[in-house]
Each structure stands twice: as structure tokens, then as C-alpha cells.
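Here the complex is missing one protein chain, while the rest keep their positions.
After this line comes chain A, so read on.
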Amino acid sequence: MNNTTINVDQLNSALNSLRVLRSSVSHVFETLSNGLRADHGEDGKDKFLLELQELLNNVNINLRDLEQTVNGLPIPTAPFNLGTTTYLSQETTQDRQALYTQLVNSYKWTDKIHEYSSFAHTLLSQNSLKRSYINSGSTKRRGKLQSNHNVAPLLVDNVINNIDRSYSDMKITISRPFASNAVVQINLGHVLKAIVAFKGLLMEWVMVKAYGETMDLWAESRHHVFRKVTENAHAAMLHFYSPTLPELAVRSFMTWLHSYVNLFSEPCKRCGAHLHHTSLLPPAWRDFRTLEPFHDECKQ
């Protein structure tokens, strides 16, 4: 990008000196065509010749300038492909000449769009968020999938009770304060309590609190560490979110949450310490795959 701007500057100055040269040449011809004037006086011939010589000197200087700047210009590697815009130069109507600047501006604009969209594409392809049904394929499957927001309470109960049975130290209780949607309270040993709001089989909200705190969906924990865990649980909820396989999503999230059973007792896998030296928090992050504990600051 930098190179091109420099080139444009050089080109500009080259064009400038060309214009100066042209004007000085036309000045010479103008003086010549006018011939002797009254202000040249009696021996006007000599004066006239002197003036002409000066003007020709000027032309020489300007020519040298032009040559210098042109030498400084890089030689284009390939002929410019201007497409149909080449015909623009043949356009003679005055008001259509303005088209050219507009054309250049719009070209710049589309070029930028192209650049930004390619950046966006690389970024988005790295973080596939799996939030939509786009990749889910056939329409038949699709029809079935949309019902995940609206699953029979019995089915939800079954899924959650199955998860409850597979952990001895994690107690899960289901309540339905908001019509048919389940609100699930999870007691993980003596370490923490979490409350998860479901919409059908999809998790919508998580709040994590200390063992002794009162549970409700919206108030945050008074302890820094559980506010951090809540934050991470939101990240995990989004990470595991999968509208195509909601049961798997719930199960993976619960497995992940269960790994917090050693929240206070297990040191960080990276720095080996319990408390991070600046935040003074225990390792409140669990890796999604290995479930190993890390400090937020150590997880990269």
C-alpha cells in the first residue's frame, strides 16, 4: 500500500513538471508570434533576441527537471489494463469528463470492501460458531431440529436425570417456575451451586454461586471467584451450544461443569500455583477438551 502512495506522489510531480514544460514552450511560441513590441524600444532586435534566449533557457531547465523526475519513476511491469475505461479518453463532451474521478473513487471503495471481507472471512472461518442450521443439510432433518426449543418436559427430565445419575457428587434438581421450561439447580459437592435456565433442551442462562449463597437466576455471587466462573460458564455454554445435537451439548456442559469439583484444591496446570499473582484467584478456567484447570491469564 505504501509503495503505491509513493508512486502516486512521484507520478504527480512528474506530471507537474510536464505541465510547467508545456507552459514554458507555449510561452516561447507566443512571444515569437507576437514579434517585436513597442516596449522593446529602438534597438528592439537585440532585446527581443535576449528575451527569446532567456525563455529558451527556461524551457531547457524545465526539460531537464522533467527528465529527472521521469527517470525516478519505476517502470511498470505490465501494460495497464484499463478495461473499457480506455474509451473514456476518447470522450469529448465536457460534463462527462467528471466521470473519471467518480470511477476512481468507486474503484478504491470496492477494493477496500474486497480487502475487509477477505479478512472477515479468514477470521470467521477460524471460529466456526455452529450457531445456525446452515450446515445441517437436508430439509427433512431440519424440520425435526426446530423442535429443540419446544421439547416435551418429560424428555428434558429424562435427559437431565440421566446426567444426574452419572455423577455421585453432583446433585441436579429440576424445577419449572416458568411454565414448561426447566430451571435446573446443580449442587457440586461442597464447592459450588449453579443454576441453569433451559429453553426446551437448549441452555439459555447460567449462574454460578458459592455453596452457602442463596440461589436465584439473576443476582451475581458476592465472591470474585464465582463471578469469574460464571463468566467462564457462559463461554462454555456458547462453546458447547449445538442446536443439532442438544442432548450432547447439555451433557458436555455438565461434564465440563463437573470438573470444577477441584476448583480450590487443584493448582494451575501452567504456572503450578493455586493463586494467580495479580488477580489472586484460583484457576477458574477449565479446558474444554482436557478439563485441566488454568488461570484465566495462563490459558493461552
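Criterion: a contact is a pair of C-beta atoms (placed from the backbone, for glycine too) under 8 Å apart; a residue touches a chain by one contact, two chains touch by 3 or more; residues count from 1.
Just so it is clear, contacts and distances are computed from a predicted model.
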For this session: Between "Mediator of RNA polymerase II transcription subunit 20", "GPI ethanolamine phosphate transferase 3, catalytic subunit", "Protein AF-9 homolog" or "Ubiquinone biosynthesis monooxygenase COQ6, mitochondrial", choose the name on the UniProt record of the chain that's been left out.
Result: "Mediator of RNA polymerase II transcription subunit 20"
Exercise. Which of A:K199, A:R251 or A:H274 sits in contact with the chain that's absent?
Worked result: A:H274
Problem set entry | Touching residue (missing chain; options A:G200, A:P246 or A:P282) | A:P282
Exercise. Any idea which of A:L21, A:L55, A:V225 or A:V250 touches the chain not displayed?
Worked result: A:V225
Exercise. If you put the missing chain back, which residues of chain A would it touch?
Worked result: 190-191, 210-212, 221, 223-226, 262-265, 267, 273-275, 279-282
